[in-house]
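Just one protein chain is left out here, and the rest sit where they should.
Every chain is named by a letter (A, B and C) in the order it is written, and numbering of its residues begins at 1.
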Amino acid sequence: MFSKILVANRGEIAIRVIRACRELGIANVAVFSQADRASLHVRYADEAYCVGPAPSAQSYLNMDAILEAARRSGAEAIHPGYGFLAENAEFARRCEEAGVVFIGPPSGAIRALGSKTSGRRLARAAGVPVVPGAVENLSDAEVEACAREIGLPVVIKAAAGGGGKGMRVVREPADLASAIRAARSEATSAFGDSAIYVEKYLSAPRHVEMQILADRSGHTLYLGERECSVQRRHQKVIEEAPSPIVDEPLRRRMGEAAVRLAQAAGYVNAGTMEFLVDGERQFYFLEANTRLQVEHPVTEMVTGLDLVKEQIRIAAGEPLRLRQEEVTIRGAAIECRIYAEDPFQNFVPSPGRILGLREPGGGGVRIESGVYEGYEVPVHYDPLIAKLITWGRDRLEAALRMRRALMEYNIQGIKTTIPFHRRVMADPDFLKGEIDTTYIDRRFAGSPQAWSEAERDVALVAAAIHVFLRDQARLAARTAPAGAAVSPWLLAARQAALRRL
Amino acid sequence: MFSKILVANRGEIAIRVIRACRELGIANVAVFSQADRASLHVRYADEAYCVGPAPSAQSYLNMDAILEAARRSGAEAIHPGYGFLAENAEFARRCEEAGVVFIGPPSGAIRALGSKTSGRRLARAAGVPVVPGAVENLSDAEVEACAREIGLPVVIKAAAGGGGKGMRVVREPADLASAIRAARSEATSAFGDSAIYVEKYLSAPRHVEMQILADRSGHTLYLGERECSVQRRHQKVIEEAPSPIVDEPLRRRMGEAAVRLAQAAGYVNAGTMEFLVDGERQFYFLEANTRLQVEHPVTEMVTGLDLVKEQIRIAAGEPLRLRQEEVTIRGAAIECRIYAEDPFQNFVPSPGRILGLREPGGGGVRIESGVYEGYEVPVHYDPLIAKLITWGRDRLEAALRMRRALMEYNIQGIKTTIPFHRRVMADPDFLKGEIDTTYIDRRFAGSPQAWSEAERDVALVAAAIHVFLRDQARLAARTAPAGAAVSPWLLAARQAALRRL
Amino acid sequence: MAYFAQSGGRECRLDVRRDAEGLQVRLDENREFRVDCLQVDAGLYSLLIQGRSHEIDILEMEDALVVLVDGQPFRVQIQDERERRLRAGVGRGEAKVGKRVVTAPMPGKVVKLLVRPGDAVRAGDGVIVVEAMKMENELKAPAAGTVKEIRVEEGKAVGGGDILVVIE
Partner (left out) sequence: MAYFAQSGGRECRLDVRRDAEGLQVRLDENREFRVDCLQVDAGLYSLLIQGRSHEIDILEMEDALVVLVDGQPFRVQIQDERERRLRAGVGRGEAKVGKRVVTAPMPGKVVKLLVRPGDAVRAGDGVIVVEAMKMENELKAPAAGTVKEIRVEEGKAVGGGDILVVIE
């Protein structure tokens, strides 16, 4: 086993990996950009090295600086998290060269599966059905030609992409040019690779993905599916395991297809095969994610496995400790991604300082968070600040528990998507499991309104009290001496903060 | 099913019950003393009524006020939590009279089992072994006589007690009189009942208890054991499930004994049979707890059951939905009780305002907490402010996860037992499962010291920086205008609080 | 103090008084609320109103408050008497003319300018692409007109609320 691991990421996923290291008794090393000195992953790690200025191209994507931090600290392995360098075959190769273990698949498998175009090719060869489209790295003109050939709607995607970045759906011919431009530009800035491709856009499919684990000897397991149909701008916002539409026979068929594809690619470590599932429960391979997924906790909650620890053990050369028939699903889990975005203003990013934080607790509740009270969410990175996961004996218990936990979750100072999730958890369609990738647009179009009128009087009374107290406080401040210095010692101010009125 | 439940408790357990109600879609009603307006259970509940002044005898033990709150709010049932009125047969009887369902056993079963003396009598009759001692309500003289008869060491206990209150161990004849006085006085103030009894004190037994559930038709299940050997002043501080020394045959024997005893008492709802287990793995019935236990979450974590929801369903007349063979134990769970006590000063209570709070997160971590940042822990009640529970695929993973979670847990403003728990989780005996009721005295006697010298230089450097910055801030404060009014709006002060130096 | 509020198509008047027992709020001259109010944080309150316990979280938006009552959002526009008189004096049309600017909704970086000064634009046309928190956001013209002024350059950082493009 390794004695020290470097975590080449930031935010909640860096903390996730640090926790796994700590629970395995492995020393851990964080890296951080100049904008991230106060970030929680730096505080939690055993060691921490600055790898460059705020822009990720100069820090979290800076292979030289990260490999240098590994060398300085004596780390024997690097965990890339998700995003940044996680699916970068070049980085995996450079780790191999530098004699440091990349905790992920070999660079060859990343190349074979990581690009969506070559992944689709491999799937076809392995007899796994795929969505119609062009699987090549296309020029702008070729994208347009192919789009016309397979017919609108189409989706343009970054070949190296993931998480909705560099992805655009085109429904009208007039939007094609600007979508190509946007996809290519985002692909370049997010992944350092401008390659894009196009495929048929299925109208209301469900997004179901299969988690796999493979050890070095080729022993490959599937750990069941996750349903990720609740998406906004093609970015997953709510995921769950198991999928409400997958039964044991379908699970086995999808799982075996995923394992077949992984083995064809010489895959090692944790990975995910994404599928679209249509109304007839036919599944089509969409793309592979050759890394840990954001939503991996829902699989952990129902299987009892710790995927990051499994990744580390596999990378250290250990064989998987269980057989397929020992993988059992207990209950159901749901994850809500908490973004620093304003749900009342079209989800524009809302960076800034967190002035108050109260996290939910209790049974069946898990929080993966990268923030704390007093922390400033920086403008430079992804707005995902936390994930809230709940478990229940069945899907309904998990959903009602999520609703309860979201009521307790309170973040002051920045806007977050918590109120949006509360609405979803009160929606009958969601509670019945009637979700697909059009779900959010279909159910939550238009400006967000209160979903019941019962408490409007209370809202009016509260608003009046709020402005009344604010006016009184302003009045008091005007009569107080101005310019009093604010120091950390004034935090004692908080002592007087809890006022009964 | 009930449409509204009143929760006759405070702190973390009131919140625990409110959460269960919310997840079942049941309206809930909190009660609070005048000292608890700002407590979290009041904020989380749907309704809240003040039931009297700070002292519990006038509020949380005030049956008239609580029944009146139930009447006003239209609550159909009352959940008593643990402590306060939870094991009070008189209160259960008064609920029955008032036509409101007491969520717990019938008053007859509380009387039969709730008093330790009658519980022991019943156990003997049911063929369950008990510890030698006098099972009567004794006078001071009778306690002394009986102690002499069975021989020191003995333990004097409140007949109506629990949680170490009203309990005193006597090893020396000279201490007998003061121990009797203290036990009787605590029994009176904590339970309103001065009855005490005495039994043989086993020298280094393990404390293992069996959770049971019984529905109204007499169908009774055992849900496996909890080991609660890690105690200080006879108060449990760390609990776990399963017990490291209990294997499946012993679990079945203890479980069946617990079920037999419950059935003999006409028991309905959740309950716990406490046993002492000696070095030969012989078990002796100690007492019954006719209520939810503080440590119930560890059983929930390994069985996947929600005990409070089960209690509510049973009280509503529903039959248990599972059979004994469907109760399965997955992995292991550990609970650390977080008290507002100073571990560096002989665990004296440390009430006061919580100025900063960072709770741990991540997989397998559960927090049951009654506090929040800015909250003032009142002097009037039990110092238990939170419980931290971890789960792992095996005991070692749960323990290492606990160690990791305790590192993340940070409470500013008051002293807590978190540093003590960190020490336990680093102790080889604990990690090997070598614990008994003498464990804490044996391993952690004397003044607490750092358990390794490696970081003392860092501690010295940090101390110097701390006083340096404090001196500088005091200097700055002296030159700033004095008497600036502190208002909640000044909380923005926090914005400047995160200082890089 | 008297306040005037609009919410969900409803207009009402609210009078807030503080007395020895706490706060008293009158809604529209006919309903009285006796409120036991605990202020937990600047925008976070615990209200007890006739036995009901409400957790209130208030988000201040540009032109209104979003009041979360136990997590459920209500948009409330509220003014005191002075503000109300001021607003009454301003024509509604005027406010719209003043809105013909494209502002940055959040801090970010200008990725691409899609128009040049003098270009004619229709309402809804993309005029500028701003990247914030790793997502590109195409900002659109609020109304038809001519691009009068561009106040930023490609590659430059912008602050939340900065005026980027002026359309006439």
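In this section, a contact is a pair of C-beta atoms (placed from the backbone, for glycine too) under 8 Å apart; a residue touches a chain by one contact, two chains touch by 3 or more.
Nothing here was measured: the structure is a model prediction, and the numbers come from that model.
Asks: Where does the absent chain make contact, in terms of the chains shown?
Replies: The chain that is not shown touches these displayed chains: A, B.
Asks: Touch as defined at the start, partner being the missing chain; which of A:V42, A:L67 or A:I440 qualifies?
Replies: A:V42
Asks: Can you say which of B:L85, B:A190 or B:A332 touches the chain missing from this structure?
Replies: The one listed residue touching the chain not shown is B:A190.
Asks: Can you name the residues of chain B that touch the chain not displayed here?
Replies: 165, 178, 182, 185-186, 189-190, 233, 340, 344-345, 348-351, 355-356, 379-383, 406-407, 410, 412, 415, 419, 422, 448-453, 455-469, 471, 497-501
Asks: For review purposes, identify every residue of chain A that touches the missing chain, sorted by number.
Replies: These residues of chain A touch the chain that is not shown: 30, 37-38, 42-49, 72-73, 372, 374, 488-489, 491-492.
Everything that follows uses one rule, which is that only the chains that are shown with their structure count from here on.
Asks: Would you identify the chain whose Cα-based centre sits farthest away from the centre of chain B?
Replies: Relative to chain B, the chain whose C-alpha centre sits farthest away is C.
Asks: Approximately how many whole Å separate the CA-defined centres of chain A and chain B?
Replies: Averaging C-alpha atoms per chain gives centres 37 Å apart.
Asks: What's the distance between the Cα centroids of chain B and chain C, rounded to whole Å?
Replies: 47
Asks: Two or more other chains in contact with one residue: find those residues in chain B.
Replies: Correct list: 37-38, 44, 372, 374, 488-489, 491-492.
Asks: Could you tell me which residues belong to chain C and also touch two or more other chains?
Replies: Residues 36, 38-42, 52, 55 of chain C each touch two or more of the other chains.
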